[in-house]
Structure formats: structure tokens, C-alpha cells
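Every protein chain but one is kept in place in this view of the complex.
Let's look at chain A:
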Amino acid sequence: MTEKKTLKRFASVFLASSLIVGALAGCSSSEEEKTSSSGGSSSSDGDSSEVIKIGANLELSGSVASYGSSIGKGAELAVEEINAAGGIDGKQIELVKVDNKSENSEATNAAIKLATQDKVTAMIAPATSGNVIATAQIANQYKIPTVTASGTAPNVTENEDGSINDYVFRTCFIDPFQGIVAANFATELGAKNVAIYADNSSDYAKGLAASFKQQIEANGGKVVAEEAYVAKDVDFKSTLTNLKSKNPEFIFIPGYYEEVGLIVKQARELGIDVPLMGADGWDSPTLVELAGKDALNNTFITNHYSSQDPDKTIQGFVEAFQGKFNEAPNAFHALGYDTVYFIADAIKRAGSTDGEAIQKALAETTDLSLITGTFSVDEKHNPVKSATVLEYVDGNQKFNSKVNP
């Protein structure tokens, strides 16, 4: 009796599980049909002539959602403009947005989904470097050219062993470049004895500090003091007093706006009135609130672009963006916008939607003029382009100069 019951029980469990599996199989086989109907050798070109799909694997929720959604907005505007102008060789672009919750694993999932389910031609990779790395192997495996708008870590495109991720590119400059630009700017200002005060808990800040030091020494300058703080510190006075005693003519402070705001404020209170400089991590309205307008005078940052750049195309972009979203575009908006144009340009030159052809075209990009600078792609898939130096004047960012590499 009991045996019969157990048998029955297992039979029903088995039936239920096979039903589930069957349903899954149903999904995938119908998917298969869809692709085979659209993917039959030459007919695929005919079919995709209607629309070119570009996937956007972005942080739309989670801890860095502001980066991802900014890039998404910029990309949307660019797609709209390209489509209004007739698309790429008559083909319209369709942007397929997928959320990766600012998590590595979700970024991998999203990339796989875009590659296998949506069958996109190219992808916009996530905003943060770690998430881009989580998608890089998928891009290589499925030969889908992938461009990150803001993944600045060097190992996004270059693996530890020196090999290049063939299908991964970026629109932004890499971290060490900003350090070099800052060092050259310091030399231009005539500073010989400089100090570095870096955030020790972030790879970003450490990378910037190292490249700054190297470049300033190459320029004949001297680092008289090197100090470090840790994110979430609030009192910097003792270290700053120490820095002051070394009499630097220029202080480089790579880090993020939360601590930098307090550092700048406390430095000015202690009477340190030399130029202070940082990088794109400073770029936030919060910085002005924390440091105060007066303290920020005579400070500089390097950034990807400035909405106050007098350049005509930039002003055109700012206007179009404000018209659509009713806010001033920041660097992430501009980078997202540029990423779409970067991909579109490569597809146009490749003359097809084949991954390998587009990859080649992306790698061969030279002197492409975009909002965040005119750039060429180097052998490590990094753009060679100018950085913008901004100066804070009474709490507003003022365009200072463009520095070419």
C-alpha cells in the first residue's frame, strides 16, 4: 500500500518536473524558430535591413544607477537624432535597454541575454569597470562589439597578461591619463614643488596619484609630500598642517567629492592658498555645498567635457539635451551620447552588421569628432583624445582649457 503511494508520489513529481522542463523547452524551441526564420544565411541581411539593434546593458537601478541612467539618456538622444536623420544607411537603430542592477552577475546575465535572445549588433557596456569586465568574455565569445561609456580602469580592455579584449572598446579616457594631464597642467602653472593627497581606499585615486607623480617627475618637478586619507574621513587638519609645512606650490587631490569638499574647505581655513587640483571624481554639485564657493576658487579639475565649452557642436548638443530632458547634460550624458555615435560611425564604415567587420572598423577609428573630444583608437582600444580642464570660479565650473595627449 505504502509502496503504491510512494510510487504515485514520485510519478506526480516526475510529471510536474517534466511539465516545467517541457515548458522551458517550448520557449527555447520557439526562440530557435524565430531565429531560423530570420537568420537563414543571406536572408538575415535582408531582414535586419529594417532595424539595427544596439543593446544597452546599464546600471538603471542599484548603487550607481545615476551613472547608468545618465548614459542611457545620452544614448537615447543620440539614437533619436540618428534615426531622424535617416538612420545608418537607411536602417533605423533600435536601443534595447537592459538593467543590470549595478551587480556583476546581473551584468553578465544581461550581456548573455542581449547576445542570445535579442541578438543585438553591438552593445553599450555597463558604466563601471567591474561590470564591464563581467561582460567582456561574452562579447568576445559572441563577437559583439561592445563599448563602455565610462569604464575607466585600464584592465577593461587589456587583460592582466597583456592580451587585448578584442571586442571591448571605450569612449572615455583611462584613469592614468587624467593624472598625466594634471601633472602637465601643474608644470604649465609653473609649479615645481608639488604635493599629493590621495584617497587610499580607491583604486581610481591611487592610479591617478601614481601617474601624476611619474609625469611631474618627468617634467622636472619634485613631489615634496605624499599623504593619504581614507574614504569617509572627516578631519583632515593634522595632515594638511603637515602638508603646509612642506610649502608645496600645488596640491593634487585625486578622490571623490564627499571627502574632497571637506579637504578643500579645511585647507583654505588653514591658509593653504595654492592651486588645488582633482579629476572627474570631484564633478558633483555636492562639492560646492561642502567646500563653499570661496574656498573652491583657484581649484581645477580635469574632466571629459564641459557644458560651457564654447565649441558650436557642444553647444548644439547642450541645447538639444535640455530640450528633451530639461536638465543640463553632465559628463555621463555626453559620454553615452558619444558612445552611440562611435558605434554608429563604425557600423557605417563597416558597411554591414557583421560583428567582425564592426570590430575592425571600431579599432580603425581615427579623428572622429564627438562631443567629448576628437579621438582615435589606439592599439589597446583606448581613445586618444583631449581632456578638458575646468576651473571653479565662485562655485561655478568655468572652462579653462583643453589639453591634448
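In this text, contacts are C-beta pairs under 8 Å (C-beta built on N, C-alpha and C of every residue); 3 or more make two chains touch, one makes a residue touch a chain; residues count from 1.
By definition in this document, contacts and distances are computed from a predicted model.
Asker: What does the UniProt entry say the missing chain is called, choosing from "NADH-quinone oxidoreductase subunit H", "Multisubunit sodium/proton antiporter, MrpC subunit", "Branched-chain amino acid ABC transporter permease" or "Aspartyl/glutamyl-tRNA(Asn/Gln) amidotransferase subunit C"?
Answerer: Choosing among "NADH-quinone oxidoreductase subunit H", "Multisubunit sodium/proton antiporter, MrpC subunit", "Branched-chain amino acid ABC transporter permease" or "Aspartyl/glutamyl-tRNA(Asn/Gln) amidotransferase subunit C", the correct UniProt name is "Branched-chain amino acid ABC transporter permease".
Asker: If the hidden chain were put back, which of A:I52, A:A110, A:I347 or A:V389 would touch it?
Answerer: Among A:I52, A:A110, A:I347 or A:V389, only A:A110 touches the chain that is not shown.
Asker: If the hidden chain were put back, which of A:S61, A:T241 or A:T286 would touch it?
Answerer: A:S61
Asker: Considering the complete complex, identify which of A:I71, A:I93 or A:A153 is in touch with the unshown chain.
Answerer: Touches the omitted chain: A:A153.
Asker: Which residues does chain A use to touch the chain missing from this display?
Answerer: Residues 2, 5-6, 8-10, 12-14, 17-18, 21, 24-25, 27-29, 31-32, 58, 60-61, 63, 97-99, 101, 103-106, 108-110, 112-113, 115-117, 129-130, 133-137, 153, 155, 159-160, 201-203 of chain A touch the chain absent from view.
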